[in-house]
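What you see is the complex with one protein chain gone and the rest in place.
Let's look at chain A:
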Amino acid sequence: MSLLTVTDLSKTHHGARRVRALEDVSLSVDAGETLGLVGPSGCGKSTLARMILRLDRPDAGAIRFDGQDWLALRGRDLRRARGGLQMVFQDPAAAFHPRATVQGALAEALRLHSGMPRAAWATRIADLLTQVDLAPDLAPRPLSTLSGGQQQRVAIARAIATGPRLVVLDEALSALDTSIRGRILALLVRLQRDLGLAYLFIGHDLAVVRAISHRIAVMDAGRIVETGPATKVLAHPQADLTRRLIAAIPTLSPPGDLP
């Protein structure tokens, strides 16, 4: 059985005009696998992520996570269960309290989900920082003094500190320099292998998504238009949008091909 199953999720935003953000979206993520979710901006990817993370409620549909009816959890039970399903946000500078320090941010996760005595936190924080390739002596630093790449590594450390089974990465690499992207991608793959994590990797750039995903789902205007194993989706795209996304992957022709 899948770790996360989303069934027929629908959501309409009621603003100045009604927008059908999600229409009967269904998808599943197995334990330890990465599902890449691609689509143009505004297609509903982030709305879907917010539903899965219980930041917003869908109008209709069901979500099962780790064998539980995820939408039925409330209050204390929900806050406890949240440790199993974490998220890394797009903008690492905005994802932390403006006055947080590295150890403060990580200690919060440990306090809520690790069950460790306070005395053991410092060691665990050093471990977590090492796990995401950061020097443990960054711990007392305010997050605002770190670089974007370092902040995103701390965000990843915070996400794994709760001992999750699934991490939602919402455009988690989009705000970073291209040079750092590859290294964080490698870090994510290593953490997945070491900790048995499943990822829901959301992005608009198919080149990045295909590098990490086992399966890919393509989303357009609130609907899933295509799902399948990554290699198959890339080699034999069925939907128009998928073909356009593949065509948009930048390639460098070998110099000999230049006219």
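As a working rule, a contact is a pair of C-beta atoms (placed from the backbone, for glycine too) under 8 Å apart; a residue touches a chain by one contact, two chains touch by 3 or more; residues count from 1.
As a convention for this text, contacts and distances are computed from a predicted model.
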Complex member absent from the view - protein name from UniProt, among "YibE/F family protein", "Stressosome protein rsbRA-like protein", "ABC transporter permease" or "Acetyl-CoA C-acetyltransferase": "ABC transporter permease"
Residue of A:42, A:83, A:148 or A:182 in touch with the missing chain, whole complex considered: A:83
Options A:47, A:162, A:213 or A:227, residue touching the unrepresented chain: A:162
Given A:31, A:62, A:112 or A:239, the one touching the chain that is not displayed: A:112
Touching residue (missing chain; options A:21, A:51 or A:95): A:95
Interface with the unshown chain - residue positions in chain A: 50, 53-55, 78-80, 82-83, 86-87, 89, 91, 93-100, 108-109, 112-113, 144, 155, 158, 162
